[in-house]
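Handing you a structure now.
Coming up: subunit A.
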Amino acid sequence: MISNLLKRLLSSGQRQAFFIGAGAFFTGVLLLAMVSIVMLIAARGGGYFWPKEVQRVEYISPQGQARVVFGQIESEYQQEDTRVYWLYYSDAASPFAHQSLIEESWMQSARPAKNAARIALKDGRVMLAEPVSVMLPDDAPVSILRLDAVRDKVATIEQRIAELRENVLSDIHLQLTELDSRQVSDAAPARARLNQAFDKWHAQVLALESQRDSYRMQVRLADGYETTLPLNTLYSIDYTSRLSFAEKLTVAVKRVGRFLSESPKQANTAGGVFPALFGTVLMVFLMTIIVAPFGVMAAVYLNEYAADTTLTSVIRICVSNMAGVPSIVYGVFGLGFFIYGVGGSLDALFFRDTLPAPTMGTPGVFWAALTMAILTLPVVIVATEEGLRNVPQDLKAGSYALGATKAETVWHTILPMASPGIMTGVILAIARAAGEVAPLMLVGAVKFAPNLPIDGEFPYLHLERQFMHLGVLIYDGAFHSQTDAKSASMMFAACLLLLVVVFILNILAVLLRSRLRRRYEKR
Partner candidate 1 sequence: MLTLFDHEYLDLDNLSDDLTAIRVENLSLQFGTKHVLENISMRVPKNRVTAFIGQSGCGKSTLISAFNRMNDLNPHCRYQGQIFIGQRDITHKKQNVSELRTQVGMVFQRPNPFPMSIYDNVCYGLKLQGIKVRRQLDDAVESALKDAALWKEVKDRLFDSAAILSGGQQQRLVIARALALKPDILLLDEPTSALDPLTTLYIEELIAELKSRCTIIIVTHNMQQAARVSDYTAFLHQGRLIEYSDSDTLFTTPQQKQTEDYITGRYG
Partner candidate 2 sequence: MRQVAFNTHISGKFNTELENLRNSVMTMGGEVEQQLIDTLKAIRLNHSGLAEKVALNDLRINSMEIQIDQECMRIIAKRHPTASDLRLVMIISKAITDIERMGDEIERMARLVTKQKIPQSESVKSSMLSIGEKVVAMMRGTFDAFARQDDNAALEVYDQDNRIDSEYKLLLAYIVKEMENSSESMQDWLEILWALRSLERVGDRCKNICEYVVTLARGEDIRHTPLENLSQTLENLE
């Protein structure tokens, strides 16, 4: 009916123009949506790294108090008639920076504070303050200009402490443990000697520590409140208001580097995301190793060996349908079958002595990878089958005619020819697994994992360990952000990173695929 109406109203040329126009419009909308997603995440995520100027802000609180603080304006938006700012600031009531909403009407003045710096501590906390002087152990203040020299000195002490702990104290500990295991009595002279030595060195370490702690930096907040910070807890001091554009860029790059290489702090609201990044890549990598051979073998069997019966068709339909099953179902399956079922049985068989504490029967990176492999298996099978179908029949015949058996033909001819299709499947699988959150939370991804799944301890790769995942980190951070805009921007940064990771993995796979395609499909 509509087509009749269109036919009556419009000439054929007009109809054509109409459809082309409509098509272009929808494509444009799609493009706009994609660009805005990427732009938003890039802008908000990138903003997290860009150093903001520390300002001296004067405002009057709703209670009528006039207040002066050093602060950074994190973001601003329009709320009904007034502009509202998220101000990230330090004041006497809580010297470590926190944020609150400031309406424009309260604001008296805001100008860059050249002397104020953004002082980040090693534990992730931040103070926006003006460094005043450096305090030496004899409480004598010296000029802040000598800060770097004094910090070097503190670093030397730090190093000494670490050396003592590592070389001397841990040695004595080991010997003591050995005595314990041999059940040497407390009164034995060897033990007494060790205890003595331990006390001596321990006292020395404590002395060094107190010496270290007495190097401090005196800082002053905008409202005149002064406090001191131990120099060894300092992480970085950026006079962001003094920086030129190039210097800001350097700082931003440094922050990106730290973001990528450091562990999260302050419950995933500060610091870096290295463990999550590492966990994501490792999990995806493990999953690829598992899913690729399984998927390819299943597809080869279905396509080349299985007779063309109703059963094969039913299996094909089932495989395609499995791609549409909600991912949380796979999570529950992984938890119920792999972890409790398989893992529990493994514990009962091999790790009986540690029960009831589970070894394998607990969420871990291997189970997560296995679950994701099951989840992405249909994708790989479907794509591989597509690739296998595209292998020309005469090429197979050529191989058989040279005396190749079926297996030899599959291995030497069909699989290389189908490799671009296989790569397509693996790309899709990787993209899917890297972005998945819900099933991972059930089978091994956690907010915070104390150890990486790979370390220097035998057997180096700890498949049973829990791991951190970027998607889970973002999900977790998103809950924090309901009250804390600062960590929200870190979540945007993590989002950006996740995008970049998936993008890089895809680019690599696409490059590999086009290489294979050039090699095997140029006919």
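Selection criteria: all candidates are chains of the complex that A comes from, given by their letters.
Going forward, contacts are C-beta pairs under 8 Å (C-beta built on N, C-alpha and C of every residue); 3 or more make two chains touch, one makes a residue touch a chain; residues count from 1.
No experiment lies behind these values; they were computed from the predicted model shown.
Colleague: Pick the candidate touching subunit A in this complex: 1 or 2?
Modeller: 1
Colleague: Spell out the part of subunit A that touches candidate 1 in their complex, as residue ranges.
Modeller: Contacts found on subunit A: 307, 392, 394-395, 397-405, 408, 412-413, 416-417, 519-523.
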